[in-house]
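For this depiction, one protein chain was excluded, whereas all remaining protein chains were kept in their positions.
On to subunit A.
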Amino acid sequence: MDGCGSFTVHHKRPPFSSAVRLFQAASGDIKTSSAVSVAPDSASLCGEMASLLQPDRAVYLVRGEKKIRAPLSQLYFCRYCSELRSLECVSHEVDSHYCPSCLENMPSAEAKLKKNRCANCFDCPCCMHTLSTRATNIPAPLPDDPTKTAMKKAYYLACGFCRWTSRDVGMADKSVASGGWQEPENPHTQRINKLIEYYQQLAHREKQERDRKKLARRRQCMPLAFSEKYGLGTRLQRQRSGAPISSLAGLSLKEGEDQKEITIEPAQALDEVEPLPEDCYTRPVSLPEVTTLRQRLLQPDFQPAGASQLHPRHKHLLMKRSLRCRKCEHNLSKPEFNPTSIKFKIQLVAVSYIPEVRIMSIPNLRYMKESQVLLTLTNPVENITHVTLAACEEEDPDDINSTAKVIVPTKELVLAGKDAAAEYDELAEPQDFQDDPDVVAFRKSNKIGFFIKVIPQKEEDADVTVSFKIRHDFRNLAAPIRPTEEGAETTAEAIWLTHHVELRLGPLAP
């Protein structure tokens, strides 16, 4: 019977876990535009303006193994190769593991032993939210005097979202706040472990044979991946052929160890199957008791059909990953080790090197009529950048999506450098760039607004798309600066980069 007290026990929970989502956003995980739903009555002007700023309206082309079009905020820039990189043309490496609710770091070896699950935190089997421990006071007989009863604390797990509790599946309350909860044991664990051992030994033996053959023949005919059949794919294996292969982490047999033969019995096929219950067809289905597919498959060991057998599982760990350019092997993104920190040690994102084009306003577009579209161009670096735009040529292989002709300004656009202190410096005179008012609409610190002329070419166009090339100068600060003879100031050499940009301007006006 419940007493009157009930409170939640927290496992050193930090103020907010939105740090995880910020990290994911920064590393370009979020692909689609935000899912914020705007109430119908307020979606008028502000909704339209906001939709122009959606990142996927202006995409840049990445010329990697695959041609990928992605908004600049989701791309990386390798300043050693001086090229844009997307998530698909970099290699992803695991940096560290951590639990998303208690934010506890876990070394990779330990994570592997615990099957990438946190030791302290549990997931609700019903709605996958994090479970919290609650305590109630129950009267319990004192150990030394059975007649007197004292209030003892009993702990149970409860979900704040769907109100599931551990008592729903019959788990008894525990007397310790943490550590008392056990996952049910898989009945096939022994057989699975034996099979894993057998196959690891087999893989190890095969690897040894192949290595011996390889050294003997001095031929590198077989791809390296075959040697490590059941192991993890590491970067070393992929790229450097001929290098010594690192063994399976942790769980492999050591060299020289007594290699005992592990035999397994082959699986037996049974003739008889457990029959269905008698009332299988007649018993009415109680829908709340039936588990959903998602709930069932999150517990692959048991896959219970009834909700009363859904036991909580330990929470899955998340990992932080670092990205590496495949051509030059330099790191493009390396997060901090601390799970509570969302900063990066190395962060070579494209928005901090490449000028960004964004749509500001679109007039009514009409078939075969020229309209002026206002775009903005933002300079992310601190020095002055010169940008030239060019329309795509007739037979440009990159130009596959455009449905309208575009006339871009021919003159070179000059962007001022990004100066963080500019807004506080009242005495600074605005630099005079002598803008052509037909081309440049406005200029604001490191941003300019400029016009392009768009002539839609398709009659019933649901999404008018234009594309053009943008060419800008880039100072490569990563390259070693050769000292000049006079010892004067050495500015980095400027190279010119060209990018292909596509803009989606929306439907034709009705």
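Miscellaneous remarks
As a working rule, a contact is a pair of C-beta atoms (placed from the backbone, for glycine too) under 8 Å apart; a residue touches a chain by one contact, two chains touch by 3 or more; residues count from 1.
What we mean here is this: contacts and distances are computed from a predicted model.
When the listed names "glutathione transferase", "Dynactin subunit 6", "V-type proton ATPase subunit" or "thioredoxin-disulfide reductase (NADPH)" are checked against UniProt, the chain not shown comes out as "Dynactin subunit 6".
Only one residue in the set A:Asp56, A:Glu93 or A:Asp168 touches the chain that does not appear here, and it is A:Asp168.
The chain that is not drawn here is touched, among residues A:Pro288, A:Pro397, A:Pro437 or A:Pro510, by A:Pro288. Contacts to the hidden chain, counted on subunit A, fall at residues 2, 4-6, 126-127, 161-165, 167-168, 287-289, 307.
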